[in-house]
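What follows is an incomplete set of chains from the complex, kept in their original frame.
Chains here go by letter, A and B, matching the order in which they are written, and residues are numbered from 1 within each.
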Amino acid sequence: MKIYTRTGDKGQTRIIGNDVLYKSAPRINSYGTIDELNSLVGVVIANLSDETSILKDELEEIQQLLFDCGTDLAISPTDKKHEFIFKADNGSVDWLEKKIDEYTEKTPKIQKFILPGGSKTAANLHMARTVTRRAEREIVGLMQEEPINDFVLKFVNRLSDYFFAAARYSNVLDGVEDIQYRNSRPVFR
Amino acid sequence: MKIYTRTGDKGQTRIIGNDVLYKSAPRINSYGTIDELNSLVGVVIANLSDETSILKDELEEIQQLLFDCGTDLAISPTDKKHEFIFKADNGSVDWLEKKIDEYTEKTPKIQKFILPGGSKTAANLHMARTVTRRAEREIVGLMQEEPINDFVLKFVNRLSDYFFAAARYSNVLDGVEDIQYRNSRPVFR
């Protein structure tokens, strides 16, 4: 097997359903960024501390789910015989919300913004949070041109809140205190 | 407190001043990238070596200032009662310039471009340098559509030069030599 097929050397590429697009198209951008985020989650996992290694399984599950998101974003809207694999009732958003509630509970209450950082794991999770939000912005860009699977957008929105909660929880596990943004209003209610 | 409010599940979000924008808007992009950069500075801090840990306080100060930048970028231009918090005379650009001068002095002179890398801290600071420049490009994109706080742009421009100087200084501290770009002209004068 050769992974390089040379077919993309002139700037175009295929999506699922056989349309050929420029690589700069919003659709390619959106699942390309999901792939980048997925790789970043790989980096988070590879650098977990002993204390935060309990997050490993769920982060790997998130990698699987991100691949599902990517698949749905890679499907041509004209490919009628293809179904989205990420279903509104697949439970993944509920699953994230439960984790968020659990970690928020285990973390000191805050009213002000906190500096993104702390332990290595926490800092990496804040990176994942912000790259998730970059992916979200690009999906929204795509959505304004073509129909997408709305549920992917909902999942990605919740995922960035999960990463926030998990970052704060990691600081608790690693014994590091969050630092407040000094000019913050009391924004969390 | 629940951090997920579900209000953004359809792709729109609020800024300061109550306008509602698509998440793909240049304004959201600009402070979203500042947030990503801020998280990356968190990663730099979390991975400082013993030798480079003297940079910790100033990097944390930079995180605070990036939050100020983000706030100003998040303010609707139509929100008349809101003032920018990042003032032209707040001394932050001068502060960066002094650091740049100091670190440049403590670093071997160069005429040619150097490969971005070296010690872990230096490599991470080069990442921060280039993500700062990405944020700068997006702020410039926003500026072409709507008025912004010019001083944020000036700060961000200088910040990327600070990260260059700090990266080179970290290599000195960590005892690593910069490698030159072999095809470089003598570009630094």
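Heads up, the rule we're going with is that a residue touches a chain if its C-beta (ideal position, glycine included) is under 8 Å from a C-beta of that chain, and two chains touch if they have at least 3 such contacts.
What you see is a predicted model; the values in this text were computed from it and never measured.
J.: If 2 of the identical protein chains are displayed, how many copies are present in the complete complex?
T.: The entire assembly in this structure file is built from 3 identical chains.
One rule holds for everything that comes next: only the chains that are shown with their structure count from here on.
J.: Determine the centre-to-centre distance between chain A and chain B, using the mean Cα coordinates as centres, and give it in whole Å.
T.: Centre-to-centre distance between chain A and chain B: 22 Å.
J.: In the complex, go through chain A and note every residue touching chain B.
T.: Answer in residue numbers: 97, 100-101, 104, 109, 113, 115-120, 122-124, 126-127, 129-131, 133-134, 136-141, 143-144, 150, 153-154, 157-158, 161, 164-165, 179, 181-184, 188-189.
J.: Please output the residues of chain B touching chain A within their complex, sorted ascending.
T.: Touch list, chain B to chain A: 1-4, 8-11, 22-24, 28-29, 32-33, 35-36, 38-43, 45-47, 60, 63-64, 67-68, 71, 85.
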